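Only one protein chain is missing from this complex, and each of the others stays in its spot.
Labels run A and B following the written order; every chain starts at residue 1.
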Amino acid sequence: MWGQYSYGILVVLVAGVIAFFALAIETDDLHRFLLLDLVEITALGVIALLGTDLAEALILPGLTVGIAEQLALSQIYCTKERIMQNPVKGLNIEVIAKADAPLIISMFLVVYGLILSGFTGGGVAGLGLVFFFMSRGYREDLNLLEMASGISWALWIFAFFCFMFLPQYWFIALMCAAVGIVLKVTVKMSLVGTMWGNGND
Amino acid sequence: MMIAEYPPEFLIGLVILVIGTIATAFPRPKDYLTRLINLEIPGWGLLLVMLSYNEALALFTFGAISVLSTYIYVRVMQKKAGGAGT
Partner (left out) sequence: MTNLAGVPYYILEFGDELVYFTPYTITLFLLALTFTIFVLISMPERQVDIAFGGDAYTTKVISVSEMRFRRFMAIACGLASMGAMVTGDIFNFTLFTAMVGITNVGIVAAVKSPHVQNAAYQYGLVALSATVPLFGGAAIYAAATGSLSMIELAKGALPAVPFVAKAFLVLGVIGEGMAPFYAAKAEMFRAPGAPYVIMCSLSSLLIFLRVIEVVMLG
């Protein structure tokens, strides 16, 4: 009665049980936080084993929710242990700080992300920007970035309403949605990069 | 189990997923950095499973998000170590 599931689901469920067992016998808070990522990987394994296109549509929001919870928990952990004001050293490796290689790699990632577009493209482009900010220690005007991100997200929502109520204009709605989501995810991830570079939020 | 039915990357991915889970659940030596590095192993197995089903978008997004989550963990670990990191 398991439909399309193969025997792989048994293997992934066994891995999940091992991960939960390790989580249960652990007592240190930061170790528990690391084991949460392991538990999340087994959850994604169960969804990926569906094998249809629906699996991709279910994995992407699952990843977003997971990363949001990890961000929130990391901030709570730092506040709880009262270590929030400890400095975080950037990478002072010379080839990253001075050479041209990080710039070229970041440009490849950003261009590829823009061509790929959609949520995944935004993720890849944002990763390029995060790498760039991390290597150069850049300081950016956060308010402007937040405003751009918010407006592009509103553009995406507007494009979805256009799909539902005015389906004859589907092409422009598709272009708006792709551009909107790419900009939004790119800006959000590059904000994480500036958080790393400065050392405090 | 009919091993001939499944493509090889699917089986290898599942094996690496289980081995990586055991390695992360019981690391030797038991400190934060070892566990963080061992977290890459089941991630790699999951990527191979996604590859065998041709779920390309999920693969890319999981790779990008996994890097971001490593940043978050390293930041917390550096703050806990009192700022004496790399």
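FYI, contacts are C-beta pairs under 8 Å (C-beta built on N, C-alpha and C of every residue); 3 or more make two chains touch, one makes a residue touch a chain.
Everything numeric here is computed off the predicted structure, so don't read it as measured data.
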item	value
Chain not shown, its touching partners among those shown	A
Omitted-chain contact residue, chosen from A:76, A:101, A:151 or A:166	A:76
Touch residues of chain A, complete complex, unshown partner	1-5, 16, 20, 23, 29, 32-33, 36, 39-40, 42-43, 46-47, 49-50, 54-55, 58, 61-62, 65-66, 68-70, 72-73, 75-77, 79-80, 163-164
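Everything below uses one rule, namely that only the chains that are shown with their structure count from here on.
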item	value
Chain centre separation in whole Å, for chain B relative to chain A (CA means)	15
Contacting residues of chain B [partner chain A, same complex]	1, 6, 10, 14, 17-18, 21-22, 24-26, 30, 32, 35-36, 39, 42-43, 46, 49-50, 53, 55, 57-58, 60-62, 64-65, 67-69, 71-73, 75-80, 82-83, 85-86
In the complex, chain A residues that touch chain B	6-8, 11-12, 14-15, 18-19, 21-22, 30-31, 33-35, 37-38, 41-42, 44-45, 48-49, 51, 55-56, 59-60, 63, 66-67, 70-71, 74, 77-78, 81, 83-84, 86-89, 91, 116, 118-120, 123-124, 126-127, 130, 134, 189, 192, 196
